[in-house]
Each structure stands twice: as C-alpha cells, then as structure tokens.
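Of the protein chains in this complex, all but one are displayed in their positions.
Every chain is named by a letter (A and B) in the order it is written, and numbering of its residues begins at 1.
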Amino acid sequence: MAAISREEVAHLARLSRLAVTEEELDTFAGQLDVILQSVAQVGEVAAADIPPTSHSVPLTNVLRDDVVVPGLTPEEALSGAPDAEEQRFRVPRILDEDVAS
Amino acid sequence: MTDLTRLTAAEVADLVASGGTSAVEVTQAHLDRIAAVDDRVNAFLHVDTEGALAAARAVDERRAAGEELGPLAGVPVAVKDVLTTKGVPTTVGSKILEGWRPPYDSTLVQRLRAAGTVMLGKTNMDEFAMGSSTEYSAYGPTHNPWDLSRIPGGSGGGSAAALAAYEAPLAIGSDTGGSIRQPGAVTGTVGAKPTYGGTSRYGLVAFSSSLDTPGPCARTVLDAALLHQVIGGHDPRDSTSIPQPVPDVVGAAKLGATGDLTGVKLGVVTEFTGEGAEPGVMAAFRESVEALAKLGAEIVEVSCPHFKYALPAYYLIAPSECSSNLARFDGVRFGLRTGDDGNRSLEEVMSLTREAGFGPEVKRRIMIGTYALSSGYYDAYYGQAQKVRTLITRDFTSAFEQVDALISPTTPFVAFPIGARTSDPYQMYLADLFTIPTNLYGGPAISVPCGLSDGLPVGLQIMAPTMADDRMYRVAAALESTVGTFTPPAL
C-alpha cells in the first residue's frame, strides 16, 4: 500500500507554497512514497519510555542582556529586496483568506 | 621555483611569515590555478579576485609593518557558498538566491578575515546542502579531480574538489549528515565535522538547524586542525554554541604525527563492516585498521545496535527542520521573485517563486518535512525520529565507555559516475549511511584518506565523544603518518 497519494502530495505542495506541475506531481508522488516507506522504519523501535532529543547540546538558559546593538541601515535592509517602495518591502496584493491570527 | 599551490597551509603560512613569499604571490598563484582548471572542475561559484588580492595585500602590509600575524595569515581559503559573506554573492547553490549579496558576514567568515586568511571565493554545493554528490547544485555539478566524469561527493563537493585540484590549500564546509566528510573521502582529502556547537552557525544558511555544523577541509590533518582552531570557539550570536575553548586540536594533530598510538583504544563499529559497503572500500578500511594497530592502538569491535535507524531518523529530522527553515525564501525580503505580473496574489507569486527557485531535491525534502510535522503524522514520524536520536546518543555514550574513539569507513562506496544515482533519491541517501549517526549525536568526526580502491580514494572515519575533537585529530594524523597523502592524476 502506498504511504502517500498523489492528492496528498498536491496538498503538501500547496501547504509548502510550491506551484508544482502535474508532471512533477507524478514523479514526486512515487519518490515520496519510496522515501516515506523507508523512513517509517523509525516506528520499529518500541520507544514509549524513550525521551525525544531535540537538541544535542546540553545547554539551557542561553540568554542575552537587554542591550541595544547596532543593526542594518534601511538601505542595507532593503538591498536584497525584489521590490521596495517608500522604504518598505513591496508585495503583491494579499488575499483576505491568507490573514492568519 | 616552488609551485605555491602544492604546499600545505602550514608551509604557506611559514613561508609568508618568514618573507619567503608574499601573500599576494600565494593568492595570485591560486587565482591562476583556478583560472586554469576550474572550467573543468567547477568547484567555484564565485571567485572574489579583487577581494582576495586586497586581503593578501593587507597581510603583506601588516607583515612589513612588523605586526604579529596569526598562524594562517596569508593562506588562501575557499568558502562553501552556504556561509554569508558581506557584499560577496551567497547562493547556497540555489537559483532562489541568485545574485544575493548579504549585508552581513557569518561568524566563521569574520574569524577567517580576522586571522588574516585570504578568501578566494565561494564553492559549489548541492542546493541548500541537500545532496551527496553536488549534482543538485543549480549551477551545474562539480567534477572530481580524480576522474572528471565522477562526482566529488556532497554537499560540499566544491570545497573538496578545490583542495584536490590544488585550487586552494584550505576550505570551509558544512556537515549536516556527512557533507564535509563524505566529499573528503571521495576526493582523497581531509574533512572534519567538529562537535555540534563547537563552531558557530551564525551566518550559515540553515538546512537542518539541530544538525548543521561548519568545519574545516584540507589536504592534511594538521592543516585541518590549524583551520579548526581559527574558526572554532564560542559565539554569543549562536544560542547552541558551546561556551568552552576549542580542544587542542593542533597539539593533538602534532602528537598523532609522531605515529604513536600506544594506549589508544579504537572501536570498529560492527554494524558498519558488514553488507552495504563496496569490497574495495572494506579492503582499504581493513588495511588501515591493521596499520592503526601497528601504531600501537588497541582495536576492538563495538556494536551500536540503533545505528541502522540513523538514516531513516535523519531523513525525517533534517527535512522537517528544512521545511521550516526554507519557508523564508518567499521572494519578499531577498532573492528571486517570479510571476509578479501585477494581477497575481502574493500567495500565487510566492508559490511560483519557490517552484522556480528550488530544485527537485529541495522540493522533495520540503514536502517530506511538511508531511512529517503535520498534526496527524508528527508522533509517528518526527516524534519517533527524535526518540531514535536518543537511542543513537545512548549507543555512542556506551561505546565511549569502552573505547576512546570509533572507526568506520567514511562512505560505503567510492566516487560514482555523475548521473548514476540522481533518478533514485533514496539510493543517493545511502551515501551518508556511515556519517549520519554522528550528526544525530552531535559529536565530532573526521574523514582521513586511507587508501585507494580501483584508483579512487577511500576515507576512514574517526568518531569521538562531544568536545573531544582533539582525539580524532590524533588518530587521523597517526594514520596519515603511515599511509601518507594521496595525489590525484594531473588535470
């Protein structure tokens, strides 16, 4: 049984903001299926009592003093912008439904 | 006259310091070499001729003024294009960052500049460091100087190939699952992955934040140690940076070079000596193990039962983190924007930009990561992979109670022909089979040339406990002292 369907791949592409082509969908569906079936092996290790590791360094409380540090000039900040206007980053119109919390 | 490009970094530094040559001469020699061979090797994405010569002149002026110079002053370095360089193009091997000139320097590049090294340019890599062959670069593959029809490993194939082609004596790489060590192994060069947190990630364009580790690449173990010393150490701008001094890697490399490993106990990882590796690779590895024993090392077998889950765990953790890290490439603040015709919405333009800017391997990993982090799948995939990470760390901890360091081949196979594995992504993933466990654990590991198989280089990997980077340098230098270095055929 396939781990992932073509429709699910299309959904993932949308979530990931990738305007994939129909051709790509066909290719990716097969490849992602192979990969996901292989990586599913992690489920073989019975590990209810094993704590997860998110960080390999044993550090905690790495904090910065609340002191202002010089940043970028607006020119530097906007230097790589594909489009700018009024010293701001210009973007195309935003759809209403994109508004998140 | 000496060919300055054939010298080690240590030799170049001594020669510059003693006035036997100038930094400008050394730099020019390497720029000439790049001009002569790089159209065939394609190790560099950007050569910063003016910047390099200016930096070299500054070193010469300082020497002339009688200033104290650092141990690598005047030595050229090639920097993997994953590190930001102020005003110098940084693409991460991707179309999505084509033409981007960062407004800031990464910590490593700052340290390289402060040490008086001369940055020659930026080296080719698999896009966003995702790959094991440098074939996934958006700017064409890098060719292995040992055989131009073969891959130089990846993702840092550009840095390794630049060393093997004598275009630079030193290079910087980054290692998330083997991207320093595996190219080192297949190009006959030395590549070291420091302890995670031992080198700063500030300015390293993130692939997988909990695994990414920048580190040194060189043609000799001592050169790698000298570079490690310069780039390592605590950085307050990286929260995961370890607030401790760099272990004495240079001292350890010099100690190892004496060829005495008496009292050192090495563990051969049982799980990495069976199936999965080519016979030629295994033969070279076994010969090296005997050589190490002759130097006085005690060799035992150590089992790390969970290492077999490292590859699947890695291919969940790294894509998950990458799916989030790469979200910022959206055509708003920097880089490519495609399809903004005045009618399309932001969402459409973002999707078109990312579709056009990312290559297939990056897209695959973003989608796998998005899947693995989704609420319905998190526990079975990402959550479970993090538990495997704990088990692998336990394997390492218990192994290091028995031995000082673990050894294995660096890669299961020698450099394969360009195009041989691109159609099957999972086959490509196997290239990192032996290197990945260390990344999940966070410890240091080094690949050092140990022999040839069918005329192609084989690497031996030495894995040490976290913050014991010096141990692997000692063992690597000892092996180097007995098997020597390996020179590819003339280009």
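We adopt the following convention: a contact is a pair of C-beta atoms (placed from the backbone, for glycine too) under 8 Å apart; a residue touches a chain by one contact, two chains touch by 3 or more.
Definition applied: contacts and distances are computed from a predicted model.
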Hidden chain of the complex, named as in its UniProt record, picked from "Urea ABC transporter permease subunit UrtC", "Aspartyl/glutamyl-tRNA(Asn/Gln) amidotransferase subunit B", "ATP synthase subunit a" or "NADH-quinone oxidoreductase subunit F": "Aspartyl/glutamyl-tRNA(Asn/Gln) amidotransferase subunit B"
Which residue of B:T273, B:S374 or B:T482 touches the chain not shown here: B:S374
Identified contact with the non-displayed chain, of B:L97, B:L112 or B:V458: B:L97
Contact residue for the chain not shown (choose from A:E23, A:D49 or A:D66): A:D66
Full-complex contact with the absent chain, from B:L346, B:C450 or B:M463: B:L346
Footprint left on chain A by the chain that the document does not show: 15, 17, 54-55, 57, 59-74, 77-78, 80, 85-94, 96-101
Missing-chain contacts mapped onto chain B: 83-84, 90, 92, 97, 100, 102-104, 106, 201-206, 208-210, 236-240, 320-321, 323-324, 327-330, 332-334, 342, 346-347, 350, 370, 373-375, 378, 382
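Note that only the chains that are shown with their structure count from here on.
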Rounded Å distance between chain A and chain B, as computed from the means of their C-alpha atoms: 24
Chain A - residues contacting chain B, complex: 4, 8-9, 12-21, 24, 27-28, 31-32, 34-36, 38-45, 47, 50-57, 59, 62, 64, 72, 76-77, 79-83, 89, 91-95, 98
Chain A partner contacts - residues on chain B that touch it in the complex: 100-104, 196-197, 210, 236, 239-240, 242-243, 306, 309, 312-313, 315-316, 323, 327, 330-337, 340, 342, 344-352, 354-355, 358, 360, 363-364, 366-368, 370-371, 380-381, 383-391, 393, 424-426, 429, 440-442, 466
